[in-house]
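Encoded as structure tokens, here's the structure I'll be asking about.
Only one protein chain is missing; all other protein chains are in place.
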Amino acid sequence: MRVGILTGGGDCPGLNAAIRAVVKRGTAEHGMSIVGFRNGWEGVINGDAVPLTRDDVSGILVHGGTMLGTARCHPHKVEGGLDAVHQTFEDEKLDALICIGGDGTLKAASKVHKSGVPVIGIPKTIDNDVVGTDSSIGFDTAVSIATEAIDRLHSTAESHNRVMVVELMGRHCGWIAVTAGIAGGADIILAPESPFDIEAIGKKIRHRHRYKNFSIVAVAEGAIPAEGSDWDADDTLDSKGNPIAGQVGAQVTRAIERVTGFPTRLTTLGYVQRGGVPTAADRLLATRFGVAAIDAAAGKEFGTFTALRGERIEMLEFSEMAGKTKYVPEELLRTAWGL
Amino acid sequence: MRVGILTGGGDCPGLNAAIRAVVKRGTAEHGMSIVGFRNGWEGVINGDAVPLTRDDVSGILVHGGTMLGTARCHPHKVEGGLDAVHQTFEDEKLDALICIGGDGTLKAASKVHKSGVPVIGIPKTIDNDVVGTDSSIGFDTAVSIATEAIDRLHSTAESHNRVMVVELMGRHCGWIAVTAGIAGGADIILAPESPFDIEAIGKKIRHRHRYKNFSIVAVAEGAIPAEGSDWDADDTLDSKGNPIAGQVGAQVTRAIERVTGFPTRLTTLGYVQRGGVPTAADRLLATRFGVAAIDAAAGKEFGTFTALRGERIEMLEFSEMAGKTKYVPEELLRTAWGL
Amino acid sequence: MRVGILTGGGDCPGLNAAIRAVVKRGTAEHGMSIVGFRNGWEGVINGDAVPLTRDDVSGILVHGGTMLGTARCHPHKVEGGLDAVHQTFEDEKLDALICIGGDGTLKAASKVHKSGVPVIGIPKTIDNDVVGTDSSIGFDTAVSIATEAIDRLHSTAESHNRVMVVELMGRHCGWIAVTAGIAGGADIILAPESPFDIEAIGKKIRHRHRYKNFSIVAVAEGAIPAEGSDWDADDTLDSKGNPIAGQVGAQVTRAIERVTGFPTRLTTLGYVQRGGVPTAADRLLATRFGVAAIDAAAGKEFGTFTALRGERIEMLEFSEMAGKTKYVPEELLRTAWGL
Partner (left out) sequence: MRVGILTGGGDCPGLNAAIRAVVKRGTAEHGMSIVGFRNGWEGVINGDAVPLTRDDVSGILVHGGTMLGTARCHPHKVEGGLDAVHQTFEDEKLDALICIGGDGTLKAASKVHKSGVPVIGIPKTIDNDVVGTDSSIGFDTAVSIATEAIDRLHSTAESHNRVMVVELMGRHCGWIAVTAGIAGGADIILAPESPFDIEAIGKKIRHRHRYKNFSIVAVAEGAIPAEGSDWDADDTLDSKGNPIAGQVGAQVTRAIERVTGFPTRLTTLGYVQRGGVPTAADRLLATRFGVAAIDAAAGKEFGTFTALRGERIEMLEFSEMAGKTKYVPEELLRTAWGL
């Protein structure tokens, strides 16, 4: 069997661990040949393939990013894209294609699968918004980095009697802000799932500052104010409707300072959340996903993606995740607000 | 409502995060009074109690260990122990008791509950052997520390053309060795779940050293050789039948050197695996467990313990875990061997 | 002897380690009483004092920030400030005052000393610009955090074929940018000591991208373009002439994208550089400084500050540092450019 592999969408820690597991397991256990495509779907469309051996993936377990490169490209959005994918699949004499990616890449994978290519997906996303799996590759590392940043901000907040706002990634879901906020002991946590009322926040901070001299506010970049708020949404979105890094944080910072009168400072964590050495948990998850994916390819379970379900890895149909978004559940939002 | 809380068994990172969550949620949300007992069940037996307020738990989220102290003591193994527990429960006018502990402490909790005290459990153990919950407090941090140690050993192994053996915690189960071994890219992983054959290991290492000049071997302290092996079990166990730190690792090290002829060195990681700042994941889990436990106390769901089930926290009956041990599943053992 | 202690200026990791050393050594070795002032010089002016015992400083060694709080306040710039300092010194029956601070705080310390108060200084600054000492408290931790951030940016830069710009602290000196840039393997490093030519940078990046697909650019917040550059300096400075966080980085990012055509992204590290657990080196330096300062107080060597000179701690006159700035030396700038 010859199996292709690609990584698509934004990069994150753990992608290389998954590639390594696919290559090692595929070659040693199943006697397969593995072919990597450069820069996501772009590489499949352009036939930019490279054979991958055990030697090629030696030592990459701890490396962030992806040795294959990545790009935000979807075959069905490119003219002749799907045909080119089929052509490459044939040219490379492939029997299966493993796609590691987030929402967008897996949606593309599902479409490609429906068009007749045997595809298997592996979910990765620091945003943790893929439905069906308890966690996706990259999320644990992002939360770990964000939590360490909140830890660091604590000392400055306390020493200078300040409110410190930290803007974290999360466009549509607040997974990083909510979990890192809880883990880091943030006093206020703002997530897209629950529009915020700046007056209520100001009141809570003023109340807190009667007995404490500082506060930490964790804000998802996609956090939105409740209707009727004094808020300039245009400033926070780019021409495609995506949040501009730092803009939501900046507005929240100004609003808190205005409402409370306390000196308030902003930190926008940015790209460091998605880079560097993956945590042990992400390396383990990525390795298990890689093993499960290549085993599923051997078993011809196509049209599925790997999912963590409690203690087990299961293969789910693409239809279980397609077009859905996993939001932060009520229990976690309540925990975030209740402490 | 007045609720008591204790931490029992070996300490681990995240205990303070759980105590903090219980106290903050209990006082703010439910208007409860919280009472801490010093040094586990010992403190309950002796009536060594201290009131816990929000101020007392401020800042402890990131601290390893337990502010309450801990001890390995079980009321049913102490003469008059159960009666003393009942007496203290009455003296302190308690309505519930939250016990944070591993296998032993929770078994005691179950017995105390059966004797008529309303008890709720929170599982913690770096060994991850509590049945019913996907993970227990402290496990993620231990794996994270062990993985970083394996990362560090890699460079010395490679630079000096050596076999490096690292002995990790895990008496009856190999969770740390298996997961940190996979995450750290260990070449051989020995767990109690699967007795090892030193000749087969030697063969695998010799084979590997034809194209690589080093190997990493992760060994659980409770790893055992297959029957018929040349192995002195007496050297590895203390008078109570527990593994002596470093002894299994030392025998494995000598055996590998003897069988392969390659220079082989041992590192026994020891107590650093159970101390220090908890990972973000452990702080989050401990906080969610603490919140769920005190909510369950408010709802009078006694005789239960908090459990992570996929993305949710559920309350399970003590009977689901009592007398059982969660071993590393086949899938993970195969992944450990297969790469 | 009764000795007062304060921390002034921006907070940083290691301040608590120095306070702890002063209190422990002062009380145990010299039988002194130690008095802490809240929020820097403000606390001295207002007589906001608190006695410090061994118990008070127990466990603070690893905590970032300062338990005493800090503020940017100089007695000679406040009406009646100097008189108030003298009054407090008398009221508290002090024999000496230890001031931990950067440039501004130590300049104030020097003036207060000249006005008749027996003062000893301890230099702290993440900017490392205090003359006379090889290093100041907080610098090593800041460099360590900045280097880890650059490590993380590498994987995203490489995976996405991008230029990543990271803006680091450093208003007048480029110590953090230069040392973290070298340690993190940044390809371009911009420091205030050496005005940059954006065209030359663009050329270097284009040259590099013939064989590599990414670049990392480390920029000090006080970096300035060479004369004649197309640059809007007004956008980068606030009303006091200080750099606005992120503005220099933003202009450099836009300029690189314009000149090279490569997608270029900015990360502004901000306050995380000055918070959290101090490195071992900073804890050691702070402890040695604290011990040296209190020993100097016992020996009545007033008007001096602690300085690291090679392997030794020496006491230098305030005049050696006053009004001077320690810039990054040529050797380091050349190393930064040469690799």
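A, B and C label the chains in the order they appear, each numbered from 1.
As a convention for this text, a contact is a pair of C-beta atoms (placed from the backbone, for glycine too) under 8 Å apart; a residue touches a chain by one contact, two chains touch by 3 or more.
None of these values were measured; they are calculated from a predicted model.
Novice: Where does the absent chain touch, in terms of which shown chains it meets?
Specialist: Output: missing chain touches B, C.
Novice: For the chain that's not shown, point to the residue among C:Ile182, C:Ile198 or C:Val248 touching it.
Specialist: Checking the options C:Ile182, C:Ile198 or C:Val248, the one contacting the hidden chain is C:Ile182.
Novice: Quick one: which of B:Thr267, B:Thr304 or B:Thr335 touches the chain that's been left out?
Specialist: If we include the chain that is not displayed, B:Thr267 is the one touching it.
Novice: For subunit C, which positions touch the chain that isn't shown here?
Specialist: Considering the whole complex, subunit C reaches the absent chain at 20-21, 24-25, 28-29, 61-62, 134, 140, 143-144, 146-148, 151, 179-180, 182-185, 279-281, 283-284, 287-288, 291, 309-313, 329, 331-332, 335, 338-339.
Novice: List the residues of subunit B that touch the chain left out of this view.
Specialist: Those residues of subunit B that touch the unshown chain are 7, 10-11, 13, 15, 39, 63-66, 69-71, 145, 148-149, 151-156, 158-161, 164, 213, 246, 265-272, 274-277.
To be clear about the criterion, only the chains that are shown with their structure count from here on.
Novice: Measuring from the mean C-alpha position of subunit B to the mean C-alpha position of subunit C, what distance in angstrom results?
Specialist: Spacing between the chain centres: roughly 41 Å.
Novice: Rounded to a whole Å, what is the gap between the Cα centroids of subunit A and subunit C?
Specialist: 34
Novice: Per the centroid of Cα atoms for each chain, what is the distance between subunit A and subunit B, given in Å?
Specialist: Those two chain centres are 29 Å apart.
Novice: Going by the touch rule set out above, which residues of subunit C reach two or more other chains?
Specialist: In subunit C, residues 277 touch at least two other chains, as defined above.
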